[in-house]
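Only one structure is covered here, and it is reproduced in the block below.
A protein chain is absent from this complex, but the other protein chains hold their places.
Then we have chain A:
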Amino acid sequence: NRMKRARARHKPCALKELEVSVSELGLGYESDETVLFRYCSGTCDTAVRNYDLSLKSVRSKRRIRKEKVRARPCCRPLSYDDDVSFLDAYNRYYTVNELSAKECGCV
């Protein structure tokens, strides 16, 4: 079981989806309407570039000290889904853009 969980944690970066209510999105809208929320999840171990290795090395030699840098690729949306519209609890329509991921990648 632990093995299964470990393997799940190390899945490569990919698009996943979840049914959530609009209220759960935390954007301040009050609505019971359900939307499909697609997000990016997974590791980027195989996408490490020479950039990441070099940055890590330079940082460890304390050549970069005060700045915030990230020396590993990150699983993020490459593009976003179309707009999502819904009716809220007060019968007003709203449209939200860039809510859901369309394509994921290690950047």
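Details
To be clear about the criterion, a residue touches a chain if its C-beta (ideal position, glycine included) is under 8 Å from a C-beta of that chain, and two chains touch if they have at least 3 such contacts; residues count from 1.
The rule we apply is simple: contacts and distances are computed from a predicted model.
Taking the options "N(6)-L-threonylcarbamoyladenine synthase", "Trafficking protein particle complex subunit 6A", "GDNF family receptor alpha-2" or "Arylesterase" in turn, only "GDNF family receptor alpha-2" matches the UniProt protein name of the chain that is not displayed. Across A:D45, A:D82 or A:E103, the single residue that touches the chain missing here is A:D82.
Those residues of chain A that touch the chain absent from the view are 19, 32-36, 82-87, 91, 93, 95.
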